[in-house]
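A single protein chain has been omitted from the complex, and every remaining protein chain is retained in its original position.
In order of appearance the chains are A and B, and numbering begins at 1 in each one.
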Amino acid sequence: MSNGTGKFLSSSLGKKFVMGLTGFLLVAFMIVHLLENLSLYVDVDHGSAFIAWVEKLHLLGPFIWVLEFGLALLFGVHVWMALKLTAENRAARPTPYVMKKTFGESTLASRNMFVTGVLILGGLILHLIHFRFSKGLHAPAPADLFARVREVLANPIWAGFYVVFGILVGIHVSHGFRSAFQSFGANHPRINCCVRRCSVALGVILALGFASFPIMALISWR
Amino acid sequence: MSGKRISLTLKVWRQESAKDAGKMATYEVKDINDEMSFLEMLDVLNEQLVTKGERPITFDHDCREGICGACGFVINGHAHSKEKEITVCQLHMRKFQDGETLVLEPWRAKAFPVLQDLMVDRSAFDRIQAAGGYTSVHTGSAVDANSILIPKVDADAAFDAATCIGCGACVASCKNASAMLFVGAKVSQFALLPQGQVERERRVKAMVERMDAEGFGNCTNEYECEAACPKGISVTNIARMNREFLKAAVTDQG
Partner (left out) sequence: MSKILDSKVPDGPLADKWDLHKAGLKLVAPNNRRKYNILVVGTGLAGASAAASLAEMNYNVTALCISDSPRRAHSIAAQGGINAAKNYPNDNDSVFRLFYDTIKGGDFRAREANVYRLAQVSSSIIDQCVAQGVPFAREYGGVLANRTFGGAQVSRTFYARGQTGQQLLLGAYSAMMRQVARGKVDLRARREMMDLVVVDGIARGVIARNLVTGELERYAADAVLLCTGGYGNVFYLSTNAMACNVTAAYRAHKRGAFMANPCFTQIHPTCIPVSGDYQSKLTLMSESLRNDGRVWVPKKVGDKRPAKDIPENERDYYLERKYPSFGNMVPRDVASRNAKMACDEGRGVGSSGLAVYLDFEDAIKRDGQPAIEARYGNLFHMYEKITGENPYKAPMRIYPAVHYTMGGLWVDYNLESTVPGLFVLGEANFSDHGANRLGASALMQGLADGYFVVPYTIPAHLVGRSYRKVSTADDEFRQAETQVKERIDRLLAVGGSRTVDSFHRELGLIMWDNCGMARNRKGLEEALEKIPALRKAFWADVKVLGAGANINTELEKAGRVADFLEFGELMCRDALVREESCGGHFREESQTEEGEAKRDDEKYCYVAAWEHAGDGKAPVMHKEDLVFENVKLTQRSYK
């Protein structure tokens, strides 16, 4: 890493840029993930489409490890930057206001990015334990994975957990997506309205999408 | 002209010096003519305090017409009050109801240490300015003013960015105490003008570096700064700074 790049990455603006970039890529991943999940609806009882999808992934062979590693890196960088930024932000106001109102485009989502982020991280770890590492270091076979999905989501507590998880992801993205545009410098009257709407829409789609499977499971798999 | 009389309860942050701990103190102000400005109301309270032998409330103020940027504190959780596009000195008592309680706090930021009561040290802004908020042109070396042609739209946009009064409301209102709007406005003014092109990359890098070193927070794109800015400076200036910074990182040497 050259000195210039290091300086860029350690600066406030650089960190925000990385935050936005990793966020974007993670959103892209989640869209693919959601599409994969949607294949569950094709064959609710046997999950044939879902299994076929996972099997295709397995065809990638060792390359899937590269993808997994890349994904983990994205998450890691996103989380690491978030921790640094949040720590800096907290340090920037050591004495809080007795009374502080919020205004501008401050929303529940924007104010609680760290909280939703931490919860999502926690949820993600559980999610990985549930599915990715259910058989140890090696990913479970496609058919086993489907069985595991049925098993976990049959439990109303876990189903509820995944509903909340999905909603948190949606809330987080609804601010994050829009925010990343500003961090990249993409702010123009012609696109702002569209970005804002897309951001909310994306959040809603992800939340509804991810939350729909546990609900389906509660209805169909019990 | 109403000339109504109102009474208020003020809860004010009192702090003897930067080293001391502060606390909120409560004052009753009675029979205030609602044609007064907010700072005049504080003047009246201060004269009463002095007469009683109590130390008056300290706050920065100077021009009292919203242009110098000296004044500013938080009233009930809003920088410069909840009115749009004004500074505290432009606020009048007719905006308040009889019997209201108002909480007055200084700008809160690590980079703006409290000096006394509602007065804070904003010299961090001067240091950011010194880092690059200028064009390096010596007195006497300028070419004829009309040899630099500037499209009116660019001149107007640069002016909009240049109207910043350096009051610090953007920092005060940001949940992260970020100074991005202040820095973004200055970076934008020069980025939009031909005079600023020569030092464009160096400027944005130096100013951002200084801003970070001063201990301001990061931008989480919630635009509270824009809402609080008494001059209505747009967050598009922050976006422009982000672009400039990215471009500088890619193109500039060293």
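Assorted remarks:
Rule of thumb we're sticking to: contacts are C-beta pairs under 8 Å (C-beta built on N, C-alpha and C of every residue); 3 or more make two chains touch, one makes a residue touch a chain.
None of these values were measured; they are calculated from a predicted model.
In the whole complex the chain that is left out makes contact with B. Of the candidate positions B:T26, B:T51, B:Q97 or B:T251, contact with the unshown chain belongs to B:T51. In the full complex, subunit B makes contact with the omitted chain through residues 1-3, 16-17, 33, 35-37, 39-41, 43-44, 47, 50-51, 53-56, 58, 60-65, 67-70, 86, 90, 92, 94, 115-116, 119, 121-123, 125-126, 129-131, 133-146, 148-152, 155-156, 158-159, 162-163, 165-166, 189-190, 193, 195-196.
The criterion applied here is as follows: only the chains that are shown with their structure count from here on.
Residues 3-5, 7-8, 11-17, 85, 88-89, 91-107, 110-111, 113, 175, 178-179, 182-188 of subunit A are the ones touching subunit B in the complex.
Residues 11, 13, 24, 74, 76-78, 82, 103, 105, 108-111, 173, 175-178, 180, 205, 208-209, 211-212, 215-228, 235-236, 238-246, 249, 252, 254 of subunit B are the ones touching subunit A in the complex.
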